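Take a look at the structure set out below.
Missing here: one protein chain of the complex. Every other protein chain is in place.
For clarity, chains are labelled A and B in written order, and residue numbers in each chain start from 1.
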Amino acid sequence: MFHADQVRPPYARLADWTQQMPDELRCLKQAEAEAFFRRIGITFAVYGEGGDPDRLIPFDMFPRVFTQAEWRKLERGVKQRARALNAFLVDIYGRGEIVRAGKIPAALVYRNAAYEKAAAGIVPPRGVYSHIVGIDIVRTGPDTFYVLEDNCRTPSGVSYMLENREIMMRLFPGLFRENRIEPIDSYSTLLRRTLASVAPEKCTSSDPVVVLLTPGHFNSAYYEHSFLADLMGIELVEGADLFVEGPFVWMRTTEGPKKVDVIYRRLDDAFIDPLCFRPDSMLGVPGLMDVYRSGGVAIASAPGAGVADDKAVYTYVPDMIRFYLGEEPVLQNVPTWQCAKSDDLRYVLDNLAELVVKEVHGSGGYGMLVGPKASRDQLASFAERLRADPGKYIAQPTLALSTTPTFVDQGIAPRHVDLRPFCLVGERIELVPGGLTRVALTEGSLVVNSSQGGGVKDTWVLAE
Amino acid sequence: MILTVNHITHYRYDQPVRGVVQSHRLYPSCFDGQRVIVWDVTLSDGIAGGGFRDAAGDWIQGYSVQGPVDALSVTVTGQVETRDLAGVLSGHRESIPPEAYLVETPATRADRTLIELGRAAKGSTPDLLEQAHRLSGAISDAIVYRPGVTAAHTTAAEALALGEGVCQDHAHALIASARSADIPARYVSGYLLVGQDRGEAAHAWAELWVAGLGWVGFDPANRCCPDARYIRLGSGMDARDAAPIRGIARGMGAETMDVSVAIQSVQQ
Partner (left out) sequence: MLSRTADHLFWIARYMERAETAARLLDVGARISLLPSAGAGFRSEWDSILQASGTAEGFARKYDDPVQRNIESYLFFDRDNPSSIASCITAARENGRIVRTALTSQVWDALNTAFQELRGLERLPRSQLEMSRLTDWTMRHTAMVRGAIDATQLRNDGYDFLNLGYLLERADSTARLMDVKYYVLLPQVDYVGTGLDTYQWSTLLRAMSAHRAFHWAYGGELTAAKIVHFLVLNRQCPRALLTAIAGVSDHLERLAVFYGSANATQTRAQAMVDELQALSIDAVFDEGLHNFLTRFIADVADLGGLIHECYLSGDVR
């Protein structure tokens, strides 16, 4: 149950709010929130699960709260990481100093499935490969934050950050009057500015044409694509809307071809250009890579950015921070065992029941083992998989994750959460005060992925 | 030696397509073994895109053709002065680390036999260059040159199992077994001055990384290292990645292609 004396100070002020809210009102508000989400069409289709394509991600009305001091630390840590990850990408596609210096094994970089030979030698405008860095963070103590993973390609979920705030302001305007909460609605302006700031040199216009490239309306994140394009006031395009002619990329409009300067793509590298990558891809733009590589268009994130968010490369991010920035990491990494190393593998096999094991290239919580929750059989069969292909896995200790108050059927109960702030990297590095808080709605569960029954919350940063 | 090149590729579409995009790797590499005297590439009705030299040292040139298109041709003509460097690619500027050429591709996936060939060559001598020579020789022995039995999509393992193939199959097999033995290897496309009887003028071979020496070319189809008869155009992970012409047409028309290549040496 929820007692004011058990929670961190910023939550104490929400105690009154919850006490004054009878169950009926809470149900009413919850229904209103759901109706709102359904009406705007924010839904999430789970890969491979079938079922209702219009399923909503559960929304928990109890906000996650950070104090200004807590946020300042997070902000410093996130921006530091975003800078280091970009420096790493420019380096490995350039001279590879960090490899030469022996700080990271060459094989991990150059034999990485996400290493893009076609990107070698390219320094994108402003030296940015990853323009939107989503960093997944958990908290284990009052002042202890761990980074779980970095997302340097096309982290999704920012529409939930914005819509969760929107619905909270509609449902509980009073809360926003009583608490001074940092606004986050500048995100779309900053995103557009960030994207425009990385237009290629060949773009002479002061107002570069930016488009958002989506795989199409069947994609589970289509809502987010269309939402972001709308907020930024840019065209939402599919591959077939773009074509290459001469040294540039153009979009097909009712008035004829219009030159495109920056492509914010929500499409994996493998699909963006059938001429360069997968020839069977119908989603991309033939010839796009030639235009990109000759400086006719900018692509965000830049092709090849995926090397930096590989779960094995993750282990080396603190070293990157020291190597490129000469700073100590503000945010810690979770201790990680690389099953590719035989010593680490032995430790992992011996302690499997205590550890979380993840696929190096996996995402969405699939192919993951949570040792303490697994049955004897599950542990045994996972150990088999580990022995068969150790290089595919990393392992981490199960952290004593912090919880935040969450509405459940019985009232209010603690549930595990994580946080994904979205850092923007262009001419400047920007971070809006907030992020996407994901919550594991099942009691005791540590898996917050929306594909595995997780929900979302509004995330507050209190002004001083 | 001075070599002249006449290379024409005709494309025909049974119904007009709405547009064509191509990416060319059709320009001789810059290294000590060859010097361009004249070189010209044209694509009929093509609009040139931005050209650039990639990190592997190849000049890449994009082209697009506005529809409707029912036929087009790519014409390469030129003259190159070549020198025999015994296969060594000296004076070639590139920046991709050799480690990047250890990654398998679908066409160069090593099966047990290919791995065995790689292991045998590697174990036979400590001399890295000699290892590469022996491996290339082993591939020449294992695959007999015979046109028409393999296709563009034939993999290294399939060609080896068949025991027959063309230069693409030789190169793929050599690359696959080299990589399995931790020797960086890549596919090279180019031209070859061939005799009357046999051989392919539009040619392909492999380059293996020999520490201390750099990239060294091996042509298992002809049991030799590239010499003055060879013109090097560019490289890649496999045949698809190193293709001199890659293209996509937008539209329903089925494509037929017709290629003619003539390489001649100029009498001096």
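The criterion applied here is as follows: contacts are C-beta pairs under 8 Å (C-beta built on N, C-alpha and C of every residue); 3 or more make two chains touch, one makes a residue touch a chain.
It should be emphasised that the depicted structure is a prediction, and the values quoted were computed from it without experimental measurement.
Trainee: Any idea which of A:Val237, A:Leu419 or A:Leu462 touches the chain not displayed?
Mentor: A:Val237
Trainee: Thinking of the whole complex, not just what is shown, which of A:Arg100, A:Arg252, A:Arg346 or A:Arg387 touches the missing chain?
Mentor: Considering the complete complex, A:Arg252 is the one touching the chain left out.
Trainee: Which is it among A:Ile137, A:Cys152 or A:Ala229 that touches the chain not included here?
Mentor: A:Ala229
Trainee: By the contact criterion defined above, which parts of chain A meet the unshown chain? Give residue numbers in ascending order.
Mentor: 39-41, 217, 226, 229-230, 235-238, 240-241, 251-257
The rule we apply is simple: only the chains that are shown with their structure count from here on.
Trainee: Taking each chain's centre as the mean position of its Cα atoms, how many Å separate chain A from chain B?
Mentor: Centre separation, chain A to chain B: 40 Å.
Trainee: Under the definition above, what is the set of chain A residues touching chain B in their complex?
Mentor: 93-96, 99, 106-107, 109-111, 113, 115, 117-118, 120-122, 202, 243-248, 274-276, 279, 286-287, 290-291, 293-296
Trainee: For chain B, which residues count as touching chain A in their complex?
Mentor: The touching residues are 19, 21-23, 47-52, 54-56, 60, 62, 64, 66, 95-97, 99-100, 102-103, 237, 240, 246-248, 250.
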